[in-house]
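Have a look at the structure that comes next, please.
Every protein chain but one is kept in place in this view of the complex.
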Amino acid sequence: MSRAHDHLIERLERILGPGGVFHRPADLLVYEYDGSVEGAVDTAAPVAVALPTTTEQVAAIVRLANEFDLPVTPRGAGTGLSGGAVAQRGGIVVALTRMDRILEIDPEDRTALVEPGVINLELSEATIPGGHFFAPDPSSQKACTVGGNVAENSGGPHCLKYGVTTNHVLGLEVVLPDGRVVWTGGRAGHAPGYDLTGALVGSEGMLGIVTKALVRLTPNPEATLVELAAFPDVESASLAVSRIIAAGIVPAALELMDNLTIQAVEPAYHAGYPMDAGAVLLAELDGIAEDVRAEGEDVAVLCRETGATSVRVASEKPERDLLWKGRKMALAAMGRLTPNYYLHDTVVPRTKLPAALRRVAEVATEYDLPIANVLHAGDGNLHPLILFDRRQPGAVERVLHASHELLHSCVELGGALSGEHGIGTEKRAALTLVFSADDLAAMAGIKNSFDPKSCFNPEKLFPAGYRCGEVRALRAQALAQKLGIYAM
Amino acid sequence: MNTPPTIDGLTPSALVTPLSAAELADTLAQAAADGLKVAPIGGGTALALGNPPERVDLALSTLALNGVLDYEPSDLVLSVAAGARFADVQALLAGHGQTLPLDPPGDAAATIGGLIATALAGPRRLGSGTLRDLLIGIAVAHPAGIVTKSGGMVVKNVTGFDLPRLYHGSLGTLGVIVSANLKVLPRARAEATLIARVVALDDALAAADRVRASRLRPVALEAALVDGAWFAAVRLEGRPATVATLAAEAAGLLESDTETLHGTDSAAWWRRYVAHQAVHAAPDEALLRFAVRPRATADLVRAVLRAVDGSGAIPRAVMASVGVGTVIVRAALDPEGAAATLSSLTATISPIADHVTVIAAPPAWKRGLDVWGGAPQTLDVMRALKSHFDPERVLNPGRFAGRI
Partner (left out) sequence: MAVAYETDLAKLGTLTGYSGPDQPDDDLLRACVHCGMCLPSCPTYRLTGQEMSSPRGRLWLMRGVADGRLDLLDPIFDEQMYQCLNCRACEAVCPSGVHYGPLVEAARSQLERHRPRPVWQRVLRRVALGGVFGDQRVFRAVVGGLRLYQRSGLAALVRRTGVLKPLKLAETERMMPPVAARFLRPGAERWTPSSPARAVRLFNGCVMGTVFADTNRAAGRVLAHNGAAVDVPVGQQCCGALHVHAGMMDEARALAKTNIAAFEAAPDGEIAVTAAGCGAALKEYGFLLKDDPAWAERARAFADRVRDVTELLADRPLAVPTQAVDRIVTYQEPCHLAHAQRITAQPRAILDAIPGLTLVEMRESSLCCGSAGIYNLIRREMAEELGDRKARHVLETPATAVVTANPGCAMQLRASLARNGSAASVVHVVEVLDEAYGGSAAWPPEGGREPGGSRPQRP
């Protein structure tokens, strides 16, 4: 190890104490991955890992990184699926797992102030007894952190009604790339200036390190009803989704699972999903008791009209939990069927779901890969789950090709690259499928404004080799384009 | 419309109305090249918002960009050009049983682009959120002569940085919004409004608090003084039977002489109410907005009333959104020394309110103060953003927070 490295570690230890800094090779080894699929995202180890416990420590680490000219990669629980927390250019990983206190729950304001390392589900568990919950509920909610949710603008089944993370973040304390600590937003609305909170949510750790989040809490619904409808095929289930939406009902969640998923889930968890169903639709309705009852009846009728062979209704918690269990454990059930899986995330306009699902089936045949479908049908958010065994020669390559194909077809259908998981390194190359160089330049403008030295989480989101040019430079380029010359 | 409108007493020398987004971008580029300052204009309902511009040479209207670009009712998404009028969009959606659940001031004439740029929201904010929550995609023309887009036509999307939210409330200082994609919602089947007339502010606040603590989830809940009378108002939506039940419960909670309005009557009442928040000020009045955390709303209203009284101003309307933490006050000031009164009024309340904004006031009164109530802590980041998107400060120079 070089002198400079020793010096860096010594300085870090001065900030964090010896227990807060890791730098031996074996320690760094375990910070080279996140939750994303090997092959789709490269692993990379940092030169040091810092585990701060205070905002001041985070700021001091960032200033030190500036001094040493090292990149900084924030990290939460490392459950991200697009490679966001992997330090692609080495440098310092700042893991926020030790900043995990819920600082304040305010039932009257309906807010909670938390440190970034608080686990999503544990926040809701802490607030539910007081009458509220934290609405964003990614399937990884047992493990992922609020900081990670903010950085990825995470969603989940209940985002259909309640919206995604950005709709629930009121303010942020962030450490900026120059080491300053600032607050954006706050408890009161109408803060003057640009909505930097909005820009920070979903910025994948590239603009600032969130050290505190002020989040909105949602009152527990008075009543909740879960319905499970079995359909002969995915088409009829998708039709039911459209009809429910068209009827003016906004369920809290509307989840669809195909037969392959049912085949995996039911034997393992006995949630009561009919094994012979081509698809099941899980609808949750919540709100004022009277509305929930009436809407529940409507949804059941609509499902039957569109071909449901059975509809089960559960209003009590244990029964509801059982119906949900199949959905919540879907990944677990599939994961146990094959050695490896690739959990995909794409999104299309709701009405394009049947077309998208047909395309998924074609890709499955084409590449000879089983693909199961679990989707947030109400949002048009697909999660094709590609099952494979990486020990088979060429399997990984096939999976990657199939993934690319899936992305392409969703974009062709008017969709986007990611509904929840982010771009990271996983999909950065595909960004040009949906955005022009100009569009990217606007995003680069944001990056440059926060982080002119590109010190936070480099090699993410923007296509490889993309230089964050200024919009100013684009005028010349726009002109050139008009003349038929393609620059950049 | 050929005569340019006046902005805070300044009249641009020309009004340009480009016919396409590309043309608008070209106009901007041309203006930048010629060193002109541009004020984008939509419906012209909120021109009073902001600090007086440093200079305006050109008014740039979006009104010719007014088509619905894409609307798929079963997808519950809408793509609309920036110059489309909010009211027209609502009428179109209503035909399909859908709506944008918003009640911004300037209702009839306001354009979608203008509403996004100003981030103005009405009382419904309590139950339905704001346009910020509905924006799923946006296209913006920049002085570089380009149009950039972000987001998409899907309701859930994390592809790239979230620019729609950055542009929301940016008052046209980063670019001119040329179109927006919005999430729409099913229209409630029924609505009702309860207005409880009370004698004093405290009664209105207490009534509103009881409603807030109940199982009711009102879409709007106000404690207000309008036309000389105090009242609490509750707006409920849902299925007809449910609304009827909840309205009865609300009447019980309000505990006073309560009037109940249904359907279109209810909607019309709210339009009249929100009209008091319209972004303009008579020559003798100012429109102010105060914001605190929701739990401090009652303290804030009381403090505001005291301060207004103390300054010798006469409150024409006081509208508190309970549960949101916003108080909007329209007050008449003695024109003699009004600028000083306004300054001292905002100064008195600043320690109590997190944010004080002078939404509208006669230009002369505004000159001496920052209507945004001071520069944000992150001003340098904001300046950097501005200089990336609009390095020559072509767009609305000086009007926005921090006089960006």
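Each chain carries a letter (A and B) given by its place in the written order, and its residues are counted from 1.
The criterion applied here is as follows: a residue touches a chain if its C-beta (ideal position, glycine included) is under 8 Å from a C-beta of that chain, and two chains touch if they have at least 3 such contacts.
Please read these numbers as outputs of a predicted model, since none were measured by experiment.
Trainee: With touch as defined up top, name the shown chains that contact the chain not shown.
Mentor: In the entire complex, chains touched by the missing one are A.
Trainee: Pick out which of A:119, A:375 or A:430 touches the chain that's been left out of the picture.
Mentor: In the full complex, the listed residue that touches the missing chain is A:119.
Trainee: Who touches the missing chain here, A:194, A:341 or A:450?
Mentor: Of the listed residues, the one touching the omitted chain is A:341.
Trainee: Over the whole complex, note the residues of subunit A touching the chain we left out.
Mentor: That gives, for subunit A, the contact residues 22, 24-27, 29-31, 33-35, 37-38, 49, 51, 77-79, 95, 97-98, 100, 117, 119, 122, 140, 142-144, 329, 331-332, 335-336, 339-341, 390-391.
What we mean here is this: only the chains that are shown with their structure count from here on.
Trainee: Please report how many Å separate the Cα centroid of subunit A from that of subunit B, as a whole number.
Mentor: 31
Trainee: Touching subunit B in the complex: which residues of subunit A?
Mentor: 106, 108-111, 152-153, 155, 159, 163-164, 166-167, 176, 182-184, 186-199, 201-203, 219, 222, 242, 245-250, 287-288, 290-291, 294-295, 347-351, 376, 379-381, 414-423, 427, 431, 434-436, 438-443, 445-450, 452, 461, 470-472, 474-475, 478-479
Trainee: With touch defined as at the start, can you tell me which subunit B residues reach subunit A in the complex?
Mentor: Contacts found on subunit B: 29, 32, 72-77, 97, 119, 125, 129, 132-133, 140, 142-150, 152-166, 168-170, 174, 185-187, 189, 215, 217, 238-239, 241-242, 245-246, 289, 291-295, 324-326, 353-355, 357, 372-379, 381-382, 384-385, 388-389, 391, 400-402, 404.
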